[in-house]
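With one protein chain withheld, the remaining protein chains of the complex are depicted in position.
Should a chain be cited, it is by its letter among A and B, assigned in written order, with residues numbered from 1 in that chain.
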Amino acid sequence: MTVKVEVIEGGIPHNKIMIAGIVSTLVCLYLTYLNVLTSTEMFSFFGGLAVIAALIWGSHTIKVLCSYGIGTGVPSAGMIAFGSGVIAMLLATKFGFYAPIVAAVLAAIIGFILGYVSNNILNMKIPAMVQALTEMAVVGALSLMGFAALITGGFTFAGLTTGHVTVMGMTLLTHEQSFLGGCLIAVAFLLGAIAIQHPFNACLGPGWTQDRMLMLTAECGFLSMLVAAIMSFALISTGSALISLIIAIIGWAYTYNEYMVLSKRDAAAWLDAKPIPEVEGH
Amino acid sequence: MEHIVFGIGITALTGALATVAGSAEDTESNIGSQGDPNSQVQLAPQMGFLHRIFNKAVAGEPPAYGLWCALGAGLAWAFMAMQFNAVLAIVLGSVLAVFVQGVYATTAYVGRTASLSKFGQPVYVDILKSMTTVTMAHAFIAIFATVALCQLINGALGHPFPLPLLGLVWGIALGAAGSATGNPYYGKERQYQNQKFGAGVPISASGNIVRYAEAGERNSLDNGWFTTKIGGSAAGVCFGLIVFLELWRTVLFEQVAAGWGAIVVGVLMILVFTVIDRYIEVWARKNYGPYTEAKEASS
Partner (left out) sequence: MSAVAAKPTAGSAMNPAAMAIGGVMFLILIGICYFIYPIGVMPLILIVVGGVLIGFGVHFVPVGGAPAAMGQAPGIATGVAMLAAGGGLAGLFGGAWAAAAGQDALVVVITGGIGGGLMMAITCMMVNFVYVFGMGIPAASGKVAKDPITGDTQAEYKSQGTEGHGLPFISFVGGVLGGIFAGAGGTLIYLELLEVYTAALPTVMGITATQVVPIAVSAAGMFAVGMFLVNAVLTAYNITGTIEGPHDPKFKRWPRSVVASAVASALCGLVAILIVAM
């Protein structure tokens, strides 16, 4: 016996969130390009902000898709989003400056085909499926690109595959200590895949409210940015990594607190060490 | 020869670490109530059975543990790239991964329970305060053991995958093994302790989970003790066997007959487990007997 979900309408319409999401993600990704223009790595934190923007958009897409009852769990949607996104993202990094746009377009094509396959060949016949899978693939690709920019300072293939190692005082170029060589992309993959499906999964229920879910997405995003910033200490300069880390900590603390406030607003009761309330008949 | 002896020694150590990891993983997921049994914790208030169980709805165990272990491994990799000592790096990585796990657990509990406000299910802040640190502690053991075994596989046994990717692979495998073995034990035996032992839960009883315990109202902390009775150990043995046998057959037999040696040994192992499984199944049919007479039962 499974639980029924009553979809509560209201709040900001999905298309508005989608447009805001794609615009802000692309803007933040391109702001990391300032790293190249200024020859520093200080603007890497925009990569983390791009991730958060993409996740907010993506979690709402998952809400739209999973409200139809696809028969499997919510986490699968996150997995297929990032599974298709990672491949698009890595090919896109070969296009230098145009990488984010190429990633979005390529992922959209992949997501569209996967959506068509699911809806028609697998006969799922869910109205929102094709658009949702398209959007989720784009979210997956752009989030991974954001993580890459946060951890390495850029989104080009060369930047992702080279790093530096200090041997006896000399700095040498290496491929093993890099984002791709050390497979930090696997960590980014799972960070994003769990973060995109967690907000809807955790706020699931008849009392779902949009602002609470989106605040939770922001919190998950900042938390992911926090640990990714710690990992970036190995690949970018300490000062830049510190900037990302401080922004992530402040952002996370704020959104976590706000989320608790919103949950307190929505909960039936907020009790501390009280017994189970008596409900008649049970 | 030395090479093989060294390999066997490392394999034994990874097997032991894997057993500990599996046991801790199952205990942690039962204390937090994660995965498929958690649907009952979600369902109960909707049927009018309010409770004080921790509702940790963070995906299922395989993806969640995939994340914690990959994250721990990735952080350990980053620390080692910054020339930290390997053990310290793994410990720090596991601590930070556990922090993330704890945060996800709290937001999941608060979020799911707040969405059940229509049925009057309260958010119990004291559960949040007491349960979170306990699940984090068990998760730390599981994550640390898994990341340590990944480091041994990569560093000492020479597997080509870098540490974070190994963390992903073994994290998901850990979650799958622990979840498969431990979920029914928690779901049927603990949550539905009031149902008759030795049978599945009838569909009519859905949602009517046990909410009053031996002393006072049931909370999830007691699930830790309960899990270690058999579920945790079974999950530990399961994951330990998986890791140990996979490494053992490769280390010993990889070079025999250009790789076919390891394959033959693998097939033999699968057959052995098939025989054991068949024995268990027949034993149950013989010793427990059918629920009804063969003629009366309807399919």
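We adopt the following convention: a contact is a pair of C-beta atoms (placed from the backbone, for glycine too) under 8 Å apart; a residue touches a chain by one contact, two chains touch by 3 or more.
Note that the structure is a prediction, hence the values are computed from the model and not measured.
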{"item": "Residue, one of B:T27, B:Q42 or B:N219, that touches the chain absent here", "value": "B:Q42"}
{"item": "Contact partner of the left-out chain, one of A:V117, A:V165, A:I249 or A:A269", "value": "A:V117"}
{"item": "Touch criterion as defined above, residue of A:V64, A:C183, A:M213 or A:L262 at the omitted chain", "value": "A:C183"}
{"item": "Contacts of subunit A with the absent chain, listed as residue ranges", "value": "1-5, 66-77, 79-80, 82-84, 86-88, 90-91, 94, 106, 110, 113-114, 117-118, 120-126, 157-158, 161, 175-176, 178, 180-183, 185-186, 189, 201, 204-205"}
{"item": "Touch residues of subunit B, complete complex, unshown partner", "value": "35-40, 42-43, 57, 59-63, 158-162, 165-166, 168-170, 172-173, 175-177, 179-189, 191-192, 197-206, 230-231, 234-235, 237-238, 241-242, 245-246, 250, 254-255, 258-260, 262-263, 266-267, 269-270, 273-274, 276-278, 280-281, 283-285, 288, 290-294, 296-299"}
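Note that in this section only the chains that are shown with their structure count from here on.
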{"item": "Interface residues, subunit B side, partner subunit A - complex", "value": "39, 42-43, 46, 48-52, 57-60, 63-64, 66-67, 70-71, 73-75, 77-79, 81-82, 96-97, 100, 103-104, 107-108, 110-126, 161-165, 167-168, 203, 206-207, 211, 217"}
{"item": "Subunit B partner contacts - residues on subunit A that touch it in the complex", "value": "1-3, 73-75, 78-79, 163, 165, 176-177, 181-184, 186-187, 189-191, 193-194, 197-199, 201-208, 212-213, 216, 219-220, 223, 227, 230-235, 256, 259-260, 263-264, 266-277, 279, 281-282"}
